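Only a single protein chain was left out; the remaining protein chains are all shown in position.
Chain IDs A and B follow the sequence of writing; residue 1 opens each chain.
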Amino acid sequence: MPSTITPPEIDRHRISDGNNGHRPPTDKRTGGNGEGDGDNWNNRPRGHRGPHERISQARIGLFFALGGDLMFFVALISVFFVTKASGHFDAYDHFINSWLPTAIPSILWLNTIALLLSSVTAEIARRAMFREVDAMDEWFGLGRPVSYRAAIWLSATLALGLLFLAGQWVAWDQLAAQHVFFRSNPSSHFFYLITITHAVHLFLGIVGLIVALAALKFSRSLATRQVWVDTTVWYWHVMGALWIFLFLLLEFGQ
Amino acid sequence: MTILQGCAQCLDSTRATPPTVQAAYRHAIILLASAGATLFIAGTLLLRRQR
Partner (left out) sequence: MSIPTTPGTPPNQGAPSSRGFIALRWARRAPRAIFSTDHRIIGFGYLVISLIAVILGSLLSLVMRMHLAWPSWQLPLHGPILPEEYLALVTMHGTLMLFFVLTVAPQSGFGNLILPAQLGTRHMAFPRLNALGLYLTALALIILVAAFFVPGGAPIGGWTAYPPLSSTPLAGPGEGLGMDLWLASIALFAVATTLSSINMLTTITKLRCEGLTWERLPLTVWGWFTAAILSIIAFSVLLAAILLLFCDRHLHSGFFLPAQDLISGVLLQHRGDGSPLLWLHLFWFFGHPEVYIAILPGMGLTSMVIANFSRRRVFAYRLMIATTLLIGFLGIIVWGHHMFVAGLNPFAGTAFSISTIAIAIPAAAKVFSWLATTWGSRPRLTTPMLFALGFVSLFITGGLTGPILAQPILDEYLHNTFFVVAHFHLIMAMAGVFGLFCATYYWAPLLFHRTLSEPLGKLHFWTTLLGAYSTFLPMHFTGLAAEPRHYSQLTGIAGPSATLLQSTLPLQRHITASAIFLLCAQLPFFLNLLLAWRRPANDPADANPWHATTMEWAPNALNPHPNDEPSIVYRGPSHYTDSGKEFSPQWSPVNTFNTEAE
């Protein structure tokens, strides 16, 4: 995102009001009729300035994007529950429910473990980006220890993520071998819908990881690298958590 | 049944629906509404908290 390249103007100029250091100007007679003190700029925390501002901006963008994603999956899950319960009455007035639970390939357990591990490596990489000692080393010109450490752990995450996707592929293969396809049964519709849409999201995460790795290698600005790694890793964590939830739903919720 | 509002056909078809299905729709409605409402509130609070 370009946000990672342009520092917000606030960082470039700070305005001094002369007596109070860096205080934004205040005016008690605020917006329409607002008399309360909630509007008093002085009482507000200074907030984070500097590089943190860029990370926070990227995180907020991510938050809203993931909010949309959440609603997407909530919609699918609502339909899951309704479809699972639905049925019809046959000629003898018996209620017929055609939902036959899909047997979940046990390799999904292994995949889940791989994804959990990948979140751990991702988090180590993320934290490595914020180690002040390493940042100082880079500042002194002693190589790029920040990038170096993070790249190793991010690569591990990438490998585990690919392993997960490969494992999902195997699971689809195994089901196909048992002649369970998308069209077989309402429950298999959902198995495929949920695993495939999640895999697409994870694939986007993989792309994010690759971009983050490229940033680690090529970007000279530490802040840019931090933004990429931080956002990608948060995205990765959320996709991991989402998977746990979806997996439990498929395994025990059918 | 004063709180029931709707057409007679809807009522008939609801009566003919097994309670489990009715419950599933109810849960789906609540799930969608509460997820949407939570996200809306969370987004607004986020704006409030930033500066």
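One rule holds for everything that comes next: a residue touches a chain if its C-beta (ideal position, glycine included) is under 8 Å from a C-beta of that chain, and two chains touch if they have at least 3 such contacts.
Keep in mind that this is a model prediction, so the values were computed, not measured.
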Positions on subunit B where the hidden chain makes contact: 3-7, 9-11, 13-14, 17, 22, 25-26, 28-29, 32-33, 36-37, 39-41, 43-44, 46-48, 50-51
Hidden partner interface residues of subunit A, rising order: 1-3, 5-6, 8-10, 12-13, 15, 24-27, 29-34, 38-39, 41, 44, 53, 56-57, 60-61, 64-65, 67-76, 78-79, 82-83, 86-88, 96-99, 182-186, 189, 193, 197
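As a convention for this text, only the chains that are shown with their structure count from here on.
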Subunit A and subunit B, separation of their C-alpha mean positions in angstrom: 27
Footprint of subunit B on subunit A - complex, ascending: 44, 47, 56, 60, 63-64, 67, 70-71, 74-75, 77-79, 81-82, 84-87, 89, 95
Residue numbers on subunit B that touch subunit A, as the complex places them: 16, 18, 20-21, 23-25, 27-29, 31-32, 35-36, 39, 42-43, 46, 50-51
